[in-house]
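Below is one structure, written out as structure tokens; the observations come after it.
As you look at this complex, bear in mind that one protein chain is not there, while each of the others sits in place.
Order of writing sets the labels: A and B. Residues in every chain begin at 1.
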Amino acid sequence: MSETLETRLFNELDQLVLIDPHTHINPLSPASTTLADILGYHYYTELAHSAGMPREVIEDPKLGPREKVGRLVEGLGHLDNTVQLSWLLEAAGTLFDVTMDRVDASNWEQLYDAAQAKFDQPDWEQQVLERSKLEAVFLTNDFDDPLQGFDTQRYVPCLRTDELVFHFIKPSVRQRLAECSQIQVQTLDDLARALRQRFEHFVAHGVRACAISLPPHFSPQDISDSDAGQALERILRASEDASADDAQTLGYWVFWQLARLCSQFQLPFDLMIGVNRAVYPGGVFQGQDLYDSRVSLIQYRELFNAFPGVTFPISVLASVTNQELVSYAWIFPNVVCNGHWWYSNTPGFITRDLQARLEAVPRNKVVGYYSDMYKLEFAQPKFAMYKRCLATVLADSFVRARGWSETRAVELGRQVLRGNVESIFYADH
Amino acid sequence: MSETLETRLFNELDQLVLIDPHTHINPLSPASTTLADILGYHYYTELAHSAGMPREVIEDPKLGPREKVGRLVEGLGHLDNTVQLSWLLEAAGTLFDVTMDRVDASNWEQLYDAAQAKFDQPDWEQQVLERSKLEAVFLTNDFDDPLQGFDTQRYVPCLRTDELVFHFIKPSVRQRLAECSQIQVQTLDDLARALRQRFEHFVAHGVRACAISLPPHFSPQDISDSDAGQALERILRASEDASADDAQTLGYWVFWQLARLCSQFQLPFDLMIGVNRAVYPGGVFQGQDLYDSRVSLIQYRELFNAFPGVTFPISVLASVTNQELVSYAWIFPNVVCNGHWWYSNTPGFITRDLQARLEAVPRNKVVGYYSDMYKLEFAQPKFAMYKRCLATVLADSFVRARGWSETRAVELGRQVLRGNVESIFYADH
Partner (left out) sequence: MSETLETRLFNELDQLVLIDPHTHINPLSPASTTLADILGYHYYTELAHSAGMPREVIEDPKLGPREKVGRLVEGLGHLDNTVQLSWLLEAAGTLFDVTMDRVDASNWEQLYDAAQAKFDQPDWEQQVLERSKLEAVFLTNDFDDPLQGFDTQRYVPCLRTDELVFHFIKPSVRQRLAECSQIQVQTLDDLARALRQRFEHFVAHGVRACAISLPPHFSPQDISDSDAGQALERILRASEDASADDAQTLGYWVFWQLARLCSQFQLPFDLMIGVNRAVYPGGVFQGQDLYDSRVSLIQYRELFNAFPGVTFPISVLASVTNQELVSYAWIFPNVVCNGHWWYSNTPGFITRDLQARLEAVPRNKVVGYYSDMYKLEFAQPKFAMYKRCLATVLADSFVRARGWSETRAVELGRQVLRGNVESIFYADH
């Protein structure tokens, strides 16, 4: 069979060495140590649970890794249509050198052992990075992360700020802020200084982005210091009994302060828009969040206007918001399309959303993809899925529909996969 | 021309004997008696009306069937692009043995007579079922349906509950409930007993699902007995003058009670989400309903959490809600994707929505299709349309994109078309 246009484009794109601009990698333990690290990924536990496996079976704390995998495998038959499971099979082939069509009771131990043989090699982390053509990996760091003990060129710090905006009413969060910043927040000015101190700490360690995930109802406003100060006062008094209004007022103020600091420290501010947390409290670990797709970027109108100097790489949870993202990136210089997030990270949605972006957003404003992974082994199959979608869009909408040369199409693909990560997150270089 | 992959997959899927899990068939008169039964389907009358034919022309009560068809045919030229009209032409070929590209003034009588010759055969019902490879057909039964005079294995009772939730303020509904249950509702406890009595009646007659269609604003909550009791009291006093608040309060209570009964009697609860009734009161019979696509499954969060033991096969009216359905079915064990409903029942929407489902929802949680038909003759063309979409998705997203064998793809298709109907609606077998 002759090589198709899509395959040729994919093969070219697949040569590229990547920077993964958003992950949840633990830089002190970036690679898996057993197959349970892979199958314990919430994509598999939540799908196995959704397909019928009780949570207790999956999350029994007494389970050893081999037993845990053995139990999960019993539920994988119901998932074998999902693209999520295809990531595992692709990684089996490309990283563990095991080719299989399905994982089931008959062959999972073969996979387990083959993977273990890899994990046990002392340079496995290095091998995965090489096989995956990964040069650097952005992290998701808590605000009080010491950022020590790892190479911040390879594992690039990103300041995750959900807790500061949404959970400041929790004493534990305030305590952690006091400890890491050495500032006990009593006043709004203390809070401003503590936040700034955190930015200074992160900048000193090579941070490349500030990031936050946001619920659908979030509509940030520029809260006055006086209103925020009063809310803070009441929160410090009431703590977790603080009113939802006060928590929101202070949260908006903190959010605005973060944007201001991004402006001052010239950091992109990744907005991940649309998630409702703990919609299904009975779900497995990390498998409880969902969303309300009735969200609009109009909610961020004031923000985008107030901070023209801050780049906002934006991820939207639901594909229905993608057209707004395209339109806002087409109009606002500081709005950038960023990846295909979570529930929109399947080939159908990626392909349609990407086509819309590449047809109407300036090419320097589309950050193609990030893996969102917890363990390094997922970069290869997830990026491969994306590159197949990208090759399809380049083939259909550029080579076929507009008569572009393959070289030119690949050049656009490279910019989206790698070039824009550099120009947007390493703008100072 | 060589047979395409899509055609081969379709042909395999087309061998399958089906159970149609949602229709409006009258089991005492399941097949058409004249072509007016077919062309009188609201899909044709509403489209002909929308294309310019006055309602009076279509709905003149004095019209005989032949004259009615003759009139409607005059409007069909404007509809010949619609997939809805293609169902008629497909049925003409597969059921009435008449091949035609178009129905117009020149040939409709030929079609009418050919169809009539079929309808007049005493075993026509049996013939249609066989030609359509239909083994069983789910019904939509009013809560006071005696469920007698037909084979409930073939025509499977489903308890439709819209009237109980939305129209309890109508004296006629209360009267019917009193008559069929032998319980005159005076108190909330009476109402609970009457509802339970109805479940017992339906279960005794082999009911396979409870079902309801819901407007976009519906956000069910667990109403306290005390609040519901007070609302009931005022409703019994005010009847149709009851306040909208009271009607809603009691409606939510009834809805919750139905979910509780589904749990106790182990019945799936079909939710058909998103329709606004009588948006266009000047429209033809059954051609007056539309919708507001701004609806979210987050409105059902409390319900899904409260009834983990009830399976909710969910249909969404607008394709824009499909991604939420995919995501909720991916996370909640009790949420199942169900068919492609009404305004989303056209090939473009089916194909995209189905791809999203098959890429991310466990394969045991997708009920492929139901015909929603009023007369048996529509199952064949509607299911055929769906099977073509299914063959396309299997070909593109599984055989081509993931290298699946055709056998494996067909196996997935079979599960979606038939297997899941059995496992979900006949779980006790």
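Odds and ends about this structure:
The working rule: a residue touches a chain if its C-beta (ideal position, glycine included) is under 8 Å from a C-beta of that chain, and two chains touch if they have at least 3 such contacts.
Just so it is clear, the model here is predicted, and its values are computed rather than measured.
Among the residues B:F199, B:F218, B:F349 or B:W404, only B:F349 touches the chain that is left out of the figure.
In the complete complex, the residue from A:Y44, A:F166, A:Y280 or A:Y328 that touches the missing chain is A:Y328. Checked against the hidden chain, the listed residues A:H22, A:R234, A:R260 or A:R294 yield one contact partner: A:R294.
Contact residues of chain A toward the unshown chain are 294, 296-298, 301, 304-305, 308, 320-321, 323-324, 326-333, 352, 355-356, 358-365, 397-398, 401-402, 408, 412. The missing chain lies against chain B, touching residues 46-47, 49-52, 78-84, 86, 101, 276, 279-283, 287-294, 318-320, 343-344, 346-349, 352, 388.
Everything below uses one rule, namely that only the chains that are shown with their structure count from here on.
A turn of 120° superposes the CA atoms of chain A on those of chain B, with the angle given to the nearest 5. Averaging C-alpha coordinates per chain places the centre of chain A 39 Å away from that of chain B.
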